[in-house]
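What follows is one structure encoded as structure tokens, with my remarks underneath.
Some chains omitted; the rest stay in position.
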Amino acid sequence: MPVVTVLQGPRDVQLKRDLISKITDAFVDAYGIPADTVQVWFNEVPADSWGAAGKLIADTPK
Amino acid sequence: MPVVTVLQGPRDVQLKRDLISKITDAFVDAYGIPADTVQVWFNEVPADSWGAAGKLIADTPK
Amino acid sequence: MPVVTVLQGPRDVQLKRDLISKITDAFVDAYGIPADTVQVWFNEVPADSWGAAGKLIADTPK
Amino acid sequence: MPVVTVLQGPRDVQLKRDLISKITDAFVDAYGIPADTVQVWFNEVPADSWGAAGKLIADTPK
């Protein structure tokens, strides 16, 4: 019963719909477990609340 | 100083008030530690951002 | 389908056996959900890998 | 720069090698982001330290 957490910036629901399907397929293919044993949770964090290299994404030039 | 995280869909505050009290009691009873050493964090995720069996909860028939 | 994570120092299996039962009861009582929808994961961290007040537990006088 | 965490029981390295490749492909396909922006962390928890329905996996009949 694996539990997957995805830390990311906010994404459109259609992208999350596509990704949860593909991640679940990855478990079914790699581990041979039933799809309904796989949970996926998106933990979406706004651009003023995460970053790298010591800077928030909100402050990072694109 | 255990730290408890609860990943769940959004719930009413009264339910969370009740649960944090009961989870803390569980630690006091099982571990014999003081209640004030137990932290509980609810990580609430909307229905378009988690799911099982490859589908978002928002897309899952009830 | 809540997912509970417990960050703690290592504990005896009998204590974890007792706690998982009591935490699950807390969800059943507070939320009125079936016990088999509740997952609990213990994330045990040794004393040289966590701390408070700027000091590792391994370095903290009892 | 999504960060994926997989909570699971211990698995053979070959299975993890296969899964990290497939999960990363899922992000590349669904989000159109470069593979090297995707991190995956396996958080493996022994059978005496997680469970469902109020019981540790170590105590659950197969």
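By written order: A, B, C and D. Residues from 1 in each chain.
Note that in this section a residue touches a chain if its C-beta (ideal position, glycine included) is under 8 Å from a C-beta of that chain, and two chains touch if they have at least 3 such contacts.
This one's a predicted model, so the numbers in the text were calculated from it and none came from an experiment.
Novice: For this file, in which 4 copies are placed, how many copies does the full complex count?
Specialist: The whole assembly in this structure file has 6 copies of the sequence.
Going forward, only the chains that are shown with their structure count from here on.
Novice: Where the CA atoms of chain C average out and where those of chain D average out, how many Å apart are those spots?
Specialist: Those two chain centres are 20 Å apart.
Novice: Could you check chain A for residues that touch two or more other chains and list them?
Specialist: Within chain A, the residues that touch at least two other chains are 1, 3, 5, 25, 39, 41.
Novice: Who touches whom among the chains?
Specialist: The list of touching pairs comes to A-B, A-C, A-D, B-C, C-D.
Novice: Touching residues of chain A toward chain B in the complex: what are they?
Specialist: 3, 5, 13, 16-17, 20-21, 24-25, 35-36, 38-44
Novice: Quick check: in the complex, which residue numbers of chain A touch chain C?
Specialist: Going by the criterion above, the answer is residues 1, 3, 39, 41.
Novice: Considering only the defined contacts, which chain D positions touch chain A in the complex?
Specialist: 1-8, 11, 15, 18-19, 22-23, 25-27, 29-31, 52
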